[in-house]
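All protein chains of the complex are present and in place, except for one that has been dropped.
Up next is subunit A:
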Amino acid sequence: MASFRLTQVASHLNGTKAPRTQIGVQSPDDIIIVQALRTPITRARKGGFKDTTSEYLLGTILRGLLERTHIDPTLVDDICVGNVCPPGGGATTARMAALYAGFPNTTSVQTVNRQCSSGLQAVVHIAHAIQAGMIDVGIGAGVESMTQFYGPQHKLIPDTISDEVMEAPQVADCIIPMGLTSENVSAEFCIPRSKQDAFAALSHQRAARAQKLGYFNEEIYPVRTKIADKDGKETEIIVDRDDGVRPEATAESLGKLRAAFSADGATTAGNASQVSDGAAAVLLMKRSRAKELGLPIQGKFVASAVAGVPPRIMGVGPAYAVPAVLKKTGLTVAQLDIIELNEAFASQAVYCVETLGLDINKVNPKGGAIAFGHPLGCTGARQISTLLTELKRQDKRVGCTTMCIGGGFGMAAIFESEH
């Protein structure tokens, strides 16, 4: 019948356009990850990198990425580095690190600061630049030496802030110490201390087990560096493992720690992320380019999303960012095989796991920042290396990285393993 045939032709022209990036589908224009690599993470001021500077850490991981992927450094158009604390946003030291690592001066360098998500935002900036055609090949990286640039003697917030600005709603919330935002989340959402300590102990147990079984071997690039003893005598060492992990930690032992941020609070040094040093880097390009260059593909960048939340409870960020990225991709929580949820604090991690209805067995199977640390700018890039290697090890496909962000945001990204 004529009307049916007409409707059929019209339906062809009105069909829903397929999404450009799909799980299980390979497109020549996909943004793929050749490799995601990280340094070990060590305790700030005390661990293996306490006498290592951030440009050396970053330069070493960039060098490691070149070494492992065998890519010609002249092909890399841009390197975006996430970091939070260093002076000048780390722009000059990042450039120095790239030149040290062997990149020619024709490889550009930029830095980005979206607080705890900086490493992820750096990777996403590079992915978008490739998608937009601004660059062909790029590296998204993250580095933080909290030994060098974090602490009471370092200023992240200026001494003088405009009174008028401070009086605007929520502005004063922006300078609430992170630990107090954790207390806000604990109190407002009634997350008992016992749950937080149990979660923290789980992080340590999982990390310890992963270390013992060698699950971190593929993602870690060992770093040769120098360390000084208390007399100032320097020795050369190789740092090849995360030194913050406490295999003996239990919910009981953590329960004995005093609250660190408020007198009757729930947040302790034991159920909060550690202050740490580390760096990570991710090499990205289009699938067609990787094929041309004969490079292997570790995974694919699918999508990313960022969500703003009240600064005083910034920890809830992932509970908003994850649904936002799932909506973009048409995926459901159940379709995520592994979730790397940054453990800024056990309070917010537990809140997010429960609110999102995540299967705890899929969350941080190799432990998280409570066990091995959260070098601020590094974490977002580090999570990608941890995620992709674990997806391969478990023979799974779809993963999500997410974190809460100081100032009141959440960020999340979806990756697909192509092992």
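Basically, contacts are C-beta pairs under 8 Å (C-beta built on N, C-alpha and C of every residue); 3 or more make two chains touch, one makes a residue touch a chain; residues count from 1.
In the analysis below, contacts and distances are computed from a predicted model.
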* Undepicted complex member, UniProt protein name, chosen from "dihydrolipoyl dehydrogenase", "Peroxisomal targeting signal 2 receptor", "V-type proton ATPase subunit" or "Dynein axonemal intermediate chain 4" -> "Peroxisomal targeting signal 2 receptor"
* Asked: Which residue from A:13, A:132, A:157 or A:263 sits in contact with the chain not drawn here?
  -> A:13
* To do: Please give every residue of subunit A in contact with the chain that is not shown.
  => 2, 5-6, 8-9, 11-13, 15-20, 22, 24-28, 288, 291, 418
